[in-house]
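A short worksheet on the structure shown next.
The chains shown are only part of the set, and none of them has been moved.
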Amino acid sequence: RSGEMAKLTQLIDNEVFRAYATYATIVLLKMMLMSLITAYFRMTRKAFVNPEDTASFGKGESAKKWLRTDPDVERVRRGHLNDLENIVPFLGIGLLYALSGPELYTALLHFRIFTGSRIAHTFAYLIPLPQPSRGLSWAVGYAVTMSMAYRVLTTVLYR
Amino acid sequence: RSGEMAKLTQLIDNEVFRAYATYATIVLLKMMLMSLITAYFRMTRKAFVNPEDTASFGKGESAKKWLRTDPDVERVRRGHLNDLENIVPFLGIGLLYALSGPELYTALLHFRIFTGSRIAHTFAYLIPLPQPSRGLSWAVGYAVTMSMAYRVLTTVLYR
């Protein structure tokens, strides 16, 4: 059993894989933060979507008025969905990229720029900053993922 | 070739990794079930969003009345999206956690509580149960993922 574990930890001991593990975790924690921000805005703006969520604010008609959409809540939700759409490809392609044996320096550059671009995207969306701030931060992360996909396909392509 | 396969199966022979594979698959199957429940409610409530989906119910104006939203359909869809938002971090962070060499007992505890919390969340959302049932089941899964992320970052952090 400890022999097995030793073999397994070869993966986690690899520097590129450790870099991937670090930035994948950071970017996922950032995405998870969106749930808390949504909950915060739903509470403070009193804008809910499920009738059972407003029960503590009164009964019957008086509670129904909190079943509404709020621009701030919807904005965070759009940012959250955009995270999902972009972080899922990063997680999948990034893992395969990390296993394709890139140089540590190049890999770190990819992981760090992607993570920075998603943090910048969140600020650009939530403040909000004037365009093209949000568009550019999205495009940088998109380009990093495309660059990793190119490396994966040219290295491991199965024909 | 069989030597290669032998090396590869070292990963899948590891007990912690097998536990991760089991619970990740179960929780993904649970998420996939949401698609079937959505389809079921769309059919029985006759509530569709694409014009081509209502063609079998008649032509022209008579079919258009089924292009509508239904509270039950929307409820399942919100549950499905909440699954995506929470299961994606579990898959990514959970994989890295499994590779970080935790004790089998601790790992099983994490995977089982997370899986249980998402099943409970689905029941709380679809029945629906009064709050804070849904909120609590969500928070438990969220806390489990945070605990695994803490372990990953303290074990493999690349600086």
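Each chain gets a letter, A and B, in the order it is written, and its residues are counted from 1.
In this text, a residue touches a chain if its C-beta (ideal position, glycine included) is under 8 Å from a C-beta of that chain, and two chains touch if they have at least 3 such contacts.
These numbers come from a predicted model, not from an experiment.
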{"item": "Overall number of sequence copies in the complex as this file defines it, 2 displayed", "value": "3"}
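Keep this in mind: only the chains that are shown with their structure count from here on.
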{"item": "Rigid-body rotation angle, subunit B and subunit A, from Cα fit (steps of 5°)", "value": "120"}
{"item": "Computed distance of Cα centres, subunit B from subunit A, in Å", "value": "16"}
{"item": "In the complex, subunit A residues that touch subunit B", "value": "1, 4-5, 7-9, 11-12, 15, 18-19, 21-26, 28-29, 31-32, 34-35, 49-50, 52-53, 55-56, 80-81, 84, 87-88, 91, 108"}
{"item": "Of all residues in subunit B, those that touch subunit A in their complex", "value": "10-11, 13-17, 75, 78, 81, 84-86, 88-89, 91-93, 96, 99-101, 128-131, 134, 142, 145-146, 149, 152-153, 155-158"}
